[in-house]
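Encoded as structure tokens, the structure appears first; notes follow it.
As you look at this complex, bear in mind that one protein chain is not there, while each of the others sits in place.
Letters A, B, C, D, E, F and G mark the chains in the order given here, with residues in each chain numbered from 1 onward.
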């Protein structure tokens, strides 16, 4: 039963979303990932959100670029937490994706992460932090992950 | 039978959208105007687009601010032309609304107008230009409107 | 008789505009395409707009970059719908082109599309949507195009 | 036992944060709210995060403006979910606050909301959505809240 | 015989342009000022540029806001120097006007000044600097003006 | 006797400034070009402006990037017209150069051109337009140049 | 003997600079404050920097708006530390001032503070931190100031 459901607006977003996928795999968490567009497959998207919600999804992660409506549209269809990853765009470099994802109206929150790969990795981590509130194992692994990051930095040597 | 259907994401957008309404009244064109939000009333919005399309709508005008998904969502539901009005926002002054409306992915066009009142007025004019292609009366009135603007400017006197 | 007339401000814009051209060819619609600059050939541009309007143009598509006056100048010369494609620029990445195209004063609308290739493709689609209002064949093809996009996305498989 | 802990960087942020407070009161959820600055009270902040975490905090909401380090610093100190509200600033209108909050490095996510009041309200809603995953009562109230928003919009009448 | 010709896109620009007018009066230079829009009165504008050029105009000053095509269009019609004043706009604060005025393509220069009143005053000064190259009187007055500014600043006392 | 004096803030600006140099050579106009920095050689710069002014310079062209003070500093030292070319920068793409060049205070105008190569070419053209006011030969060559641009565009053929 | 020398580009900057003045008075540090413009009084500015440097100035604080060359020009004239305060501008809200102050070329550093009042206050504090390195009294007062800020925040009570 997948507790995390990843949706991306285009198959070209996969390169970035892979960061989230790799992290969830590293954490051995069940998840699903699917390409569905708010603009090109609105009905299939609505259906999908409904189906995976019934099947046990607890958190949505949505990645889209440009006029990035995906996360907001998913948030309009559910009361589960929705996390948004703004994908970098060719011309405006993801500023468009960021503003389209984060500037949501009162009533429909989207938890927005950084543009690009750091944002994708953090979307997965944030979903795990949510699940970790009531899942001691995930919480323990998150603490271990944090420790590991710390250790890696502390061990960095700079040759002057 | 209303050929133009105006949808705004919030009743607070009416102050701006009024510019479009006034112009359509001036042109004595049948239209409908309704508050429906892509984020707060997704199902009602989809239903509405379907119903008014069947009732004769030929052009949609959508006004929204912030992460302005409205015009894009309507465009995802129809093959009729959709015109977007980016509403000015408190903090980012409508730059967010503009980018969320205009940066649509290939396949789902939204004809974006300027931020605010000029954009609202032009949305109505553009809808009329579309209808005017096959409606000689509207075309004649558009030419008269253009002439009137010209005359007004030419008559402007500046006191030095 | 070409119902759609494409004008680009510079021959270097063709790489982007090709997206629009390809789509119109795919739809087997008659169109013309020409390089004419609002700044370098103002008189020839005015003449061209007049001539092709008389010859049956119903919609203009204008592509320009930087201080992109082209679409606005064409809109000042006609009451037909004008669609603008902001071309990406070297330094400001098309933000200049976008604002110069979209921020039109009340009275002279330009239907602005996204910066770059997505915008070019959508300009062609939007022109077809306009013609499709009164042309059942085009409308049918647009619905087929939309369906095709949907199918393509739904069939996308992600290897996890 | 307060499950939600609100921290704001300055007492002047309260006007915006009040939106979150009012919503949590409306939902009758226990929460705490405190002024603590990442830059002016770093030790007290670290202490506070530790104490309230032990006392049952499940989600942090952090509001700050300008070089808004607060949410990121709290996120560095805990593995609980941290939600960030970018406060509008006098000169740059909150663009600085937004980028300082959202552009977090991989490993330390901050769930960023919109700039200003909508963001504050949504921060509270998002915290509730997180708690609602395992709390049926909250989930029910969220659905009711969503329904209420819908009803309010549907009932809106526009005088033409 | 007016050597400087001021054109503004809208009568609402006069408040800003007044800065230029006042300075030219202070310098007792003959000039003309007229409201003509690149978008609303393209033909009258072309005519006007031709007429005043024949009547002795040596420098054009053009003020416009938003998708500010005016200065560029005038520059397309003449080989005389054209100075552009970007007018502040309601939503984007003149960033749109600035980029539309300054980002001209190679071949058609517009000498762009600062947004708003400082830009208007400097447009007049710059026109005088151009005329001053071959007019000793104007040059002398410009030096006196510069000296006067210097004296005013040097005399400023700050109460601590 | 060089009537146009080009100053660039760094030898790395030459690649862009070459556009101006090439155009002035094409027009067979005497000019000088020198690397001098407002920040690194303030005294030499002041001296140079004084010397070349005495030797017959009528127009200055200044190119600089980043916190581009060069054109403004030259304008502070002379009453001759100063044209500014904002050089594209690595991170902010010349937006910093543009704003540092164009947003001059009232009293000290800098005639700002577009960022990069188009701006460099236009700086030379604009200097020639200034000189052309009283030099019939230059004026004739400018008209020929304009005609040549027009012809080149008109002859452009697009293969569909 | 004034160890800190404040220069502002215009008397209108005093409202902001007052924050720095008040803090230096609070710390009972000798300082001078003067209006001198890089663009309007370049020679007097150079002279002033030389004179106060000889009289004991150890740190410069420079405030300017728009194309804010002041801090950079002072930095070009001295090897003493120069701190820059970007003044908020009417149209671009100080983004122009910030970029003109901070984006200095390699070799001529300007220590840039935040736009507006917070920046002015911090400019004074930073100057004191510099002097505090070798002045135990100032260092002690800075620690006391920091403690005072902390206490003020800790004592803040929020009425829920």
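Quick note on the criterion: a contact is a pair of C-beta atoms (placed from the backbone, for glycine too) under 8 Å apart; a residue touches a chain by one contact, two chains touch by 3 or more.
On a predicted model such as this, the values are computed, not experimentally measured, just so you know.
Note on the chain not shown: across the whole complex it touches A, D, F, G.
Summary of contacts with the chain left out: across D:3, D:40 or D:121, the touching residue is D:40. When the missing chain is restored to the complex, the residue among F:37, F:97 or F:112 that touches it is F:37. Touching the omitted chain from subunit A are residues 88, 93-95, 114-116, 118, 146, 149-150, 153-154, 156, 158, 160.
Even with one chain removed from view, subunit D keeps its contact list with that chain: residues 9-10, 37-40, 42, 46, 65-69, 72-73, 75-77, 89, 92, 95-96, 99-105, 107-108, 110.
Think of the hidden chain as still there; on subunit F it touches residues 10-11, 14, 21, 25, 33-37, 40-41, 44, 66-67, 90-93.
Assume only the chains that are shown with their structure count from here on.
Here the chain-to-chain distance from subunit A to subunit E, counted in touching steps, is 2. Matching residue numbers shows that B-C is the pair in E-G, B-C or B-D whose interface repeats E-F, with more than half of the contact pairs in common. Separating the centre of subunit B from that of subunit G, both taken as means of CA atoms, is a distance of 49 Å.
Residue numbers of subunit C whose C-beta contacts span two or more other chains: 10, 37, 40, 66-67, 92-93, 95, 102-105, 107-108, 110, 114-115, 118, 146, 149.
Pairwise, the chains that make contact are A-B, A-C, A-D, B-C, B-D, B-E, C-E, C-F, D-G, E-F, E-G, F-G.
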